[in-house]
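In this view, the complex is presented without one of its protein chains, the others remaining in place.
By letter and in written order, the chains are A, B and C; residue numbering begins at 1 in each of them.
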Amino acid sequence: MIRVQTDDFDMAQVLDDLRKHNPKVGAIVSFVGLVRDINDSAEVTTLTLEHYPEMTQKALQAIVDQAKQRWDIIDAVVIHRVGTLLPTDQIVLVAISSAHRQAAFSACEFVMDYLKTQAPFWKKETNSQGARWVEAKASDDEAQARWTQ
Amino acid sequence: MIRVQTDDFDMAQVLDDLRKHNPKVGAIVSFVGLVRDINDSAEVTTLTLEHYPEMTQKALQAIVDQAKQRWDIIDAVVIHRVGTLLPTDQIVLVAISSAHRQAAFSACEFVMDYLKTQAPFWKKETNSQGARWVEAKASDDEAQARWTQ
Amino acid sequence: MNSFQLEVNIMQIKVLYFARIKEAVNYSSEDVDLPEDIETITALKHWLSKRGEVWANLFSGKLVVRAAINHNLVDDLATFEDGDEVAFFPPVTGG
Partner (left out) sequence: MNSFQLEVNIMQIKVLYFARIKEAVNYSSEDVDLPEDIETITALKHWLSKRGEVWANLFSGKLVVRAAINHNLVDDLATFEDGDEVAFFPPVTGG
């Protein structure tokens, strides 16, 4: 399941859905990304996420499909929020279910690394000094490149 | 926080506690281990977990302490259930919060790999043919050994 | 005959802009008529950069501008066709 939404998400509901309908599931690895109150510069007051709606779903699905080809996973959920968020708000959830834990760990980290570098989302922070677009990080490109070596 | 308990745990509550009190948290990686309905042999009807109470807390704390020394993580939660469980029941939760995702991913996988090989829990399965102790897996030893190479 | 050739040789694409690029050009979408030799992202960037200072600055290469064709992330040598949707945006920062 892939969803892009302004509303918050209920992690417990997602995990219950992943485990309760399939007794083959032995492991669920999940990642939640949150708005931090401090970034490179001053204290963040809001974070606004823009995206490219027609492309986002397709890009996320392509990433999940790659993960399913690479690892023996059972199901994958990606939920990404857009719009204006506050510190400690949830931004993104990636949850992967599998029979054994290593596939779920690898696939979850893979999906996050690709999402960070391939999915069309852009963050704009506001703080007391004004608004600025968040810069992409070289460390995210390096994290993604690990999977192709 | 480290807990060993017979009761089920509320993943959403744990994650909320990790994020709501600390706006420095940018990432939470969590692992949930579940009772599968099938293992090496026939269909599993129940899974009973025994442990060594005086040692368990100490062993889990030592594993978490090692993870905190190795990675820049903010907080760690380990909850492990004991007693008799049914297929799709939650067995274990490891949740790690950090500023950036890679530390949380690595620490969560590290804690699980060490928990699997160092923490004094033993599983006994019952199925239609009777009861049997679950055998330790060489793949778990190999997973743990990765961290010392 | 001449006017027929002219119609065939003009390609129309839709161009979208996102994030700081959208803010710089001050709109998010336009239909663009292109000469037929403009068929790669590189050529389109070069062609757009002749529109003026804002455009020249955007596509000067000082900042990375990523592109998508029909919702697929592509590199700058990728080619598009009449009717395609091309998007320009900064490196993504989601997650």
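Points to keep in mind about this one:
Simple rule for what comes next: a residue touches a chain if its C-beta (ideal position, glycine included) is under 8 Å from a C-beta of that chain, and two chains touch if they have at least 3 such contacts.
The structure displayed is predicted, hence computed values, not measured ones.
Across the entire complex, contacts from the unshown chain go to B. Residue B:H80 is the one among B:R19, B:R36, B:H80 or B:R101 that touches the chain missing from this view. Taking the complete complex into account, B:L49 is the one of B:I28, B:L49, B:V64 or B:A107 that touches the chain left out. Touching the omitted chain from subunit B are residues 33, 49-52, 54-55, 58-59, 80, 91-92, 112, 115-124, 133-136.
By our rule, only the chains that are shown with their structure count from here on.
Chain-to-chain contact here is organised linearly: an open path runs through the chains from one end to the other.
Comparing the CA-atom centres of all chains against that of subunit C, the greatest distance is found for B. Centre-to-centre, using mean CA coordinates, subunit A is 23 Å away from subunit B. Each of the following residues of subunit A touches two or more other chains: 33, 112.
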